[in-house]
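A single protein chain has been omitted from the complex, and every remaining protein chain is retained in its original position.
In this document, chain identifiers A, B, C, D and E correspond to the written order of the chains, with residue numbering beginning at 1 in each.
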Amino acid sequence: MKYMHEYRQAVTIRQLADKIAAVTRQHWTIMEVCGGQTHAIVKYGLQQFLPAQIELVHGPGCPVCVTSIDIIDKAIDIAARPNVIFCSFGDMLRVPGSEKDLQSVKALGGDIRIVYSPMDALTLAQHHPDKEVVFLAIGFETTAPANAMAAYQARKKGINNFSLLTSQFLVPPAIEAMCQSPQSRIQGFLAAGHVCAITGYESYPKLAEKYGVPIVVTGFEPLDILQGIFLCIQQLEQGRSEVENQYSRVVRQQGNLPAQQMINEVFECQSQSWRGIGHIEQSGLKLSEAFRPFDAEQKFGLRDKVSSANNKYDTAGCISGDIMQGLKKPCDCIHFGKQCRPESPIGAPMVSSEGACAAYYRYATFNESDTFNKNAAFNKSDTFNKSTTSEKTTTRRDQ
Amino acid sequence: MKYMHEYRQAVTIRQLADKIAAVTRQHWTIMEVCGGQTHAIVKYGLQQFLPAQIELVHGPGCPVCVTSIDIIDKAIDIAARPNVIFCSFGDMLRVPGSEKDLQSVKALGGDIRIVYSPMDALTLAQHHPDKEVVFLAIGFETTAPANAMAAYQARKKGINNFSLLTSQFLVPPAIEAMCQSPQSRIQGFLAAGHVCAITGYESYPKLAEKYGVPIVVTGFEPLDILQGIFLCIQQLEQGRSEVENQYSRVVRQQGNLPAQQMINEVFECQSQSWRGIGHIEQSGLKLSEAFRPFDAEQKFGLRDKVSSANNKYDTAGCISGDIMQGLKKPCDCIHFGKQCRPESPIGAPMVSSEGACAAYYRYATFNESDTFNKNAAFNKSDTFNKSTTSEKTTTRRDQ
Amino acid sequence: MTKEQIDINPTCPLPFSDNERILLGHGSGGQLSHQLLTELIYPYFDNPMLATGHDSALLSIGEQRLAFTTDSFVVSPLFFPGGDIGKLAVYGTVNDLAMSGAKALYLSCSLILEEGFPMNTLSKVLASMSQAAKETGIQLVTGDTKVVEKGKGDGVYINTAGIGVVPHDVYIAPQHIQQGDVIILSGDIGRHGMAVMAMREGLEFDNPLNSDCAALSDPIHTLLNEGIAIHCLRDLTRGGLATALVELAETAEKTFIVEETAIPVSEAVTGACEMLGLDPCYVANEGRFIAFIPAAQAETALTLLRDHSVSATSCIIGRVDEDNKSQVIYKTTTGSERLMQRLPGEQLPRIC
Amino acid sequence: MTKEQIDINPTCPLPFSDNERILLGHGSGGQLSHQLLTELIYPYFDNPMLATGHDSALLSIGEQRLAFTTDSFVVSPLFFPGGDIGKLAVYGTVNDLAMSGAKALYLSCSLILEEGFPMNTLSKVLASMSQAAKETGIQLVTGDTKVVEKGKGDGVYINTAGIGVVPHDVYIAPQHIQQGDVIILSGDIGRHGMAVMAMREGLEFDNPLNSDCAALSDPIHTLLNEGIAIHCLRDLTRGGLATALVELAETAEKTFIVEETAIPVSEAVTGACEMLGLDPCYVANEGRFIAFIPAAQAETALTLLRDHSVSATSCIIGRVDEDNKSQVIYKTTTGSERLMQRLPGEQLPRIC
Amino acid sequence: MCLAIPGKIEDILNALPMERTGTVSFGGIRKEINLAFVPEADPGDYVIVHAGFAISKINATEARRIFDLLACDETDAPC
Partner (left out) sequence: MCLAIPGKIEDILNALPMERTGTVSFGGIRKEINLAFVPEADPGDYVIVHAGFAISKINATEARRIFDLLACDETDAPC
């Protein structure tokens, strides 16, 4: 496929790897913000092409991972109701709520459908006027225009049996929050290319400048990611902290204006709770006043319902929040590869194949010291520990 | 089992058969009113013990056979609704309505349960307060007290998610209607022992007298039936038309007073439609005013709904009405054993194993001229034709 | 590409109207099952072995004579007095092999599990299968496991297929039934069907009514070892004694005469059948068989059978008559005669 | 007598908590399926043949060497581009027999029909089975039909079991995999799973994407007839290529090295997988196999395989390495290496 | 119609008049049966049961009559 496979060839990958090795002189910690990038890094074994001094940490950019338990519990509540068709993207079905997951609601008879697009859910609503069709509208800025369009068309066409349970996140406030954290070890960011395709990157220079971090807008193919790392390391070694656009074939500086307009028409900013991380001011999107009739929480009387704080998952020692803030790695978690495995996840990052834990588990790197034992439970002297245990630098780059 | 197997022994059967042969001098046509008796006659081959002059014709005493298509269609309507648990005695599931039967509603997902007793349906209603539980309360006077008790207890205990779809019949008005019919060939009746266990038989003498027919209250075991026939033939040969009680071990003259009281408390008489026969005045029971909240027709807004007159079954040449009035025999029907078979009934009497057609089909008498061809379709020179074709007497006995 | 656009263009021997659908009765083992097989399934698989209507297929591979059979088990409840679906699944196939005179050697097991089925219940079912396999000396050598979505199964369905070896001098088949053969029934009928139904109907029993669920291979092999010339065997399952007799009479093109008074039925089964308006001759069994044996060997055979607990109350219930009318004449307890029929659909409790 | 009162007292090797239940993933052919088999099912049937993890069991009866296998088929939709459940049910068992080097002779067929299933659809399924059986020369000799209540099935489930004869000089099994063997894949992967999923997701194709659903017996028998010393075969079904490789590496206790760039994937499958976020190595196939062949015979084998349309694009995707670590090393298109894993549960479309 | 079979009352489970039930045995089986319509029937008595309700108590003397009659016929003695 054009614009895809040419970015996965061993020859060019090797060339870029050599360029990276040539410029790297110090230890650097870089975060790729987006889970899709994490997935590609692990799937294509990109760590193998990097010098030992480059440490990649994995950001919070996986909506499956950061959607709060509260929302999952509300989704489960709604999906279990008799007259509801509950629509969701595939991976959300396995995310643990405080008691169970959507998959088990389905196993008990709930009408839950996996859709490819929010518009598919809207079409279902048109075809089933006797049912309430609810779409679990998760996502970052990339997905927000699609979710917005579904609400916009529902209102325009008077499809009143349709509603959205929203859990939408914004990237820049999360980056800023991580930069402000005193524990943060992140020295540069690979920004999420598909988010920037919508938003552009005009808000990044002031972040780069304020916190002294280079930010490289980066694509998702192996070659994109390596080039993003190269540009980032080059800046770090040269003492720069600027915004660069590696993904220029897709991302324009001002982003996608019609899509931004749609977001603004349908949504408004709100404080948002990130699973494992906590509240971040102005980091989420909710339906604006005019679209409130399409808000599932309101429609089903769940606006003020709060899940019991005591849940079996987040109290179980899952360190997903630390992982998504670049403070820890999956193999630092005592459950990783033991109780917590893709077939029986404890935390959300083990669910989505973009979640850092699942990606690490699934695409284990080959290593002479036998990464996996036969039962696929990880042993302590794990490949992935290598980089984290090597040097626990907390140095923030100052310039 | 006591009071059962001792009434099925070949030796005593043979003795009674000899007694019957000894008293029979003329051709007599006797109707056993009850389907349970028809079943026993055919199952135990009792015709083989009777002289050729005794012709048995089979009455309308099978509630599965006489429940109107209208009620079946209403049952199907209710049973197909999503929030309903529909309860019925087993055989009713196969009775054809105007388009389909309850069994096919079940096959399409309707929650239909077979119960042994009306009280089981009431218990279901208690266990499923979120569902409407509807019981298809069919039956003659024998079943009416049980149906009444279910309604009585529902009202007493405030089980308001319970209701009855009633189709209840009374025997004496039907006997009188048959006696009044100018075509009737019936010269004596075996009255239904279990009906009389409830009602007693104080209403019969005036019928016997008015229409000049002996009426013998008769039980259900082979020996009971043969004794009933013996007593009836004895009267006929002696020119008497009285009421006798063959089934005195079970039936008292005044019947079961507590059961009668329960019927009177819960039900009131109404004109009733008998499938294949038509309306007979005061021949049915409906819920009285105080129990109207437990009337399923009222609860589901079906009181005034009438089935389309045009239905695929009753227009198909089924002669069930004639059979149940003693005017014809199953083998006179062009469909018998061909399109109409127990696995694919056209009319109701082919459904219940008490229905005359099903009983004839199932318990075919062994006969040298090969009763059945291999496909189990009946050929014309059928055993059962023997008696009907022998002498088409329409003589009514007059005295 | 939608479902409708796919053109599979089958050569369909029977056109059905769009609303002809499978009914529960098509699985009852009676008349509807018979029609489904003879009118729809057999015509597609033009194989004489299928039409023999035998419990298992007889295959010749090289010098070996093998018997091969399969059954799926879909019973509810999964556990019932005297047995469970696991036992049934092993015994059912062992018995079908035994009905060809074969020694059961190898078993396959395929599970269709419903999403949400408790692991502990599965464990119990497997334990029971394991024990039944050990007891009957059959080895489970291959298997398969599928999981279907909630609401598309009933806990667990089990399919087993079995392979056995048939000795060279054994020829057991409906076609070998002879005039003058006696018909031996291995015990009282109706226990399995009534034990299961009674559990659903909430009937209580004086002494627990257990399913007859059992392996039948031991008594059969005793008969063969002792030189009894068995002409035909049939285990009584769905459809009951009556359906088995009618099917064999039709396949063998013989007339059978059967005596109601000779057929043993326990008090408990009688009581339950009378209460629900059922005929024990049509109720399912899982550990009973009928055998067609030359009259001259009848007494010896009975003596041998009665030595096994599973066939301790074996008795003669009828004989094969001279004429060849493919029918079963049933002499009732009152002394009259009538023709036995297949079970039409399923037996529904008769109340009114 | 209630359910609870029945004491079946099983000897359970693994205690489960009451809320451990069967998940859809237990039927995916991946890690959960593997756990179910090794931790629950195998311990009950202490039979070395089961643990070989082979496609079919190898039996010796007298002088004969037989292969015996079973599978249940539960696909939805029943008809999909390039095939249907009837074809799958015949080919699936023929293929499992072929994977032992056996010639498929006899088939059993057991149907579990859901009440309300249209007769016409059943007729189409049977027509398709019939045609597939004729085409592969296997005879359907025994069968069974059950009907379950509406809401306890999914139209039709089909179980087949098959018997085949294994020539005396053929020894095909995971245990015979040798260091230095090449791993041949018989064609492009992922067609069946994506054809079925695309139908559910309403994807359109330039040229219709057909399931690879096919019988694999012809190319296998050509290899055997031409004297190729096949060490092991495995048809790729649920769990895809990756799961098959991992299972064989574990059973054979060998290390495989597999090249991503050598694995053929059609444009259509690639496009659909990229769109839905799936990995073609984990997508189901129904007409592909891998063969382990001595390196010296690799070119001859490829030439022979390419002569059959069903294996026309056969190619070498890897080899068996020296160390015996029971693992599959996957060389990615970028030049990196990682370990291949089993499919964990089922593959859900990944969107976000 | 009206399938009804004889059974023997074994014990009374609920003595409230309108809710009277008891265990009735039928050959080898027992079932809880509603006895509200046979207040006169006690443990040891036989009743006829239909649809879960006892509808009549069996009169043992009357039950013997037909056999006495046939026995009489047999011996040709005046009964």
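Everything below uses one rule, namely that contacts are C-beta pairs under 8 Å (C-beta built on N, C-alpha and C of every residue); 3 or more make two chains touch, one makes a residue touch a chain.
Note that this is a predicted model, so its numbers are computed, not measured.
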Contact list for the unshown chain, restricted to visible chains: A, D
Per the touch definition above, residue among D:I22, D:L140, D:A198 or D:A298 touching the missing chain: D:A198
Omitted-chain contact residue, chosen from A:L56, A:M92 or A:M149: A:M149
Of A:G158, A:P258 or A:G301, the residue in touch with the unshown chain: A:P258
Residue numbers in chain D that touch the chain omitted from display: 198, 203-207, 209, 266-272, 274-275, 277, 350-352
Hidden partner interface residues of chain A, rising order: 1-4, 6, 12, 15-16, 19, 34-36, 61-63, 89, 116-120, 139-140, 142-143, 145-146, 149, 152-153, 156, 192, 194-195, 197-198, 220, 223, 227, 248-252, 256, 258-259, 262, 354
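Rule of thumb we're sticking to: only the chains that are shown with their structure count from here on.
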Set of chains adjacent to chain A and to chain C: D
Chain of greatest Cα-centre distance to chain B: A
Inter-chain centre distance, chain B versus chain E - centres from mean C-alpha coordinates, in Å: 23
Inter-centroid spacing, chain E versus chain D (mean Cα positions, whole Å): 64
Cα-centroid distance, chain B relative to chain D, in whole angstrom: 58
Sites on chain D at which at least two other chains make contact: 21, 23-25, 115-116, 149, 151
Multi-partner residues of chain A (each touching 2 or more other chains): 107
Pairs of chains in contact (touch as defined earlier), listed by label: A-C, A-D, B-C, B-D, B-E, C-D, C-E
